[in-house]
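First the structure, then my questions, so here it is.
With one protein chain held back, the other chains of the complex are shown just where they sit.
On to subunit A.
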């Protein structure tokens, strides 16, 4: 049974990968009026990774569901694509909303959207908690609807499960801040596998809990007799297991992406400059055509050898789309342009830690990495070794990170520097 669980979940997860938005995407444009802003304590972290895939991988989920014995795992999966003819059962409704909430949560990957500062953290969670409780009442009442699968335990289990899950999730949130959502889900997978294994191996549910989370400090939960919101209320939103200081809660924003692509044909720059409205070409000043497009707002340097540099995009996908648009323009001008070897060469991100930094102190303690010359430049240049990123740190607390080939390098670099900067917070 265990292998089935793993593979099925992996497959489901793999499908989710393509859809997953990376780490700190800002709030999606679809605001759900019923739910508050996203919360890291999304109910039933078990559902979290799986419900996100509901929309696309219904069949896979269904296949997986029927392969397993009646366990909670399968029960939750089956409610994905409704096996029953009832359209909107209460549980369905609840799970729909969970999905929506997870959609809101997923792009933000335990964090808030980048523009929301830390002070927004607390209101968010309490908001969603109350919402969740409201739904829980509904779910509890409607448990009798499902006949083929025993879901009468669901409300109580959900409470218990979600509490454990949310505690685990919070640990994850704090520890793996800034990682991509896919990584987040992957990390939550082992937990789900544990649950699956624990549930399968033992018929009684209370025992399964303690087995599923052996390392969890909260594993000795009272048996889930209380259906109400009390267990949830006892999880005060702001008591994560690991101290908050370990996560920064700030996500660097990407400001610029530089990429190169090979159009693989010789170009006549004069012809391009003549036929294209958005091109400028001054051979005496620079031996390339400078072309600009409006959407995504970018600039390209097109050389006569057929190589092109695209700058100004705010994300990797935008950079790729822009490069393709430039290639299309060149194509339309009559050149046999292709799109070879698209590569992101540099990524620049910036963020604000919101406290002043004693640069003199920082250069004293991190001499081998830092270079601070106030006579030349007001910022401190910190050359991080792993990952190989250069950070410009200013007295106002603003940090610029550059030299990355991958988005994760920027996030990792910031997470590395944040505790160092906090050490220099005080005057």
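Here is the rule we use: a residue touches a chain if its C-beta (ideal position, glycine included) is under 8 Å from a C-beta of that chain, and two chains touch if they have at least 3 such contacts; residues count from 1.
By our rule, contacts and distances are computed from a predicted model.
> Refer to UniProt and select, among "AP complex mu/sigma subunit domain-containing protein", "Transcription factor IIIB 50 kDa subunit", "serine C-palmitoyltransferase" or "Exportin-2", the name of the complex member that is left out.
Per the UniProt record, that chain is "Transcription factor IIIB 50 kDa subunit".
> If the hidden chain were put back, which of A:363, A:384 or A:417 would touch it?
With A:363, A:384 or A:417 as choices, the missing chain is touched by A:363.
> Out of A:269, A:301, A:321 or A:400, which touches the unshown chain?
Only one of A:269, A:301, A:321 or A:400 touches the chain omitted from view, namely A:321.
> For the full complex, which residue in A:267, A:293 or A:389 touches the chain that was left out?
Touches the omitted chain: A:293.
> Just the residue numbers, please: which parts of subunit A touch the chain that's not shown?
That gives, for subunit A, the contact residues 21, 25-29, 113-115, 253, 274-278, 293, 295-296, 314-321, 324-325, 328-329, 332-333, 354-356, 358-360, 363-364, 367-368, 371-379, 394-397, 425-427.
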